[in-house]
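Sending over a structure as structure tokens; questions will come in a sec.
Shown here: the complex without one of its protein chains, the others still in place.
What follows is subunit A.
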Amino acid sequence: MTWLFHNLSYVGELTWLHLLQSVLPVIIGTVVSIPVARFAAVRRSRGAEGAGGASRARAGKARRGTVVNAAALLYTIPSLALFVLLPLVLGTAITSLTNVIIALSLYVIAMMVRSCVDAFESVDAAVLDAATAVGYRPARRFWAVELPLSVPVMAAGLRVALVSNISMVSVGAVIGIQSLGTLFTDGLRRDFTTEIIVGIVLIALIAVVLDRLVALAAAVATRWQVRS
């Protein structure tokens, strides 16, 4: 405890860095995943397709498979390897914040694309059809109908991605990227348990608080759902 009080500003700064690396990649990853998933999601909508409907449905399935599998493959790359390899592609320093944030965003994309595809496919085709039938144009229909209706499934995926990203941030500490994970590497090196425990508690705290925030926001955005 005394250690914590003496190092409050240091721990505070690490917490801030950790928060930044927790939140930014999730936002970036989600924003990228949504259009990718929307492009890949397959939906059988009635009446819209004329001749050529079946071949178009086949093409849709192939596209979905490619995108979902590519995302899954992305996830299998070990995080350390990605942290080290990415600078070779981007030309950034290994320990730069940009590097970490891009690497973590890729992981979020790997997780969120699948969730977002599921989310878009969970939207009732009849409702979208009705929206078109009353006169929505495609763009407005997307923002005003399709996206809000995909929130329940999307939010569930977002919470998983967020929490796993928060723990993934610590890995960066191994190659010298500052975050609460630094408390682990430092504590291990000095064989100083208190530091490690402070790190664990704070990361858990961040995870719980952010997860609750997202859950709360999702609950507000999905008031229309019947809850049993």
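The rule we apply is simple: a residue touches a chain if its C-beta (ideal position, glycine included) is under 8 Å from a C-beta of that chain, and two chains touch if they have at least 3 such contacts; residues count from 1.
Note that contacts and distances are computed from a predicted model.
Colleague: Among "Alkylhydroperoxidase/carboxymuconolactone decarboxylase family protein", "Cbb3-type cytochrome c oxidase subunit I", "Ferredoxin" or "ABC-type quaternary amine transporter", find the name that the UniProt record gives to the complex chain excluded from display.
Modeller: In UniProt, the chain excluded from the picture bears the name "ABC-type quaternary amine transporter".
Colleague: Which listed residue (A:Ile102, A:Cys116, A:Ala131 or A:Ala161) would be found touching the missing chain in the intact complex?
Modeller: Checking the options A:Ile102, A:Cys116, A:Ala131 or A:Ala161, the one contacting the hidden chain is A:Ala131.
Colleague: May I ask which residue of A:Leu24, A:Val67, A:Leu149 or A:Ile166 touches the chain that does not appear here?
Modeller: Residue touching the chain left out of view: A:Leu149.
Colleague: Give me the subunit A residues in contact with the hidden chain, please.
Modeller: 47-48, 50-54, 124, 126-127, 129-137, 140, 145, 148-149, 222-226
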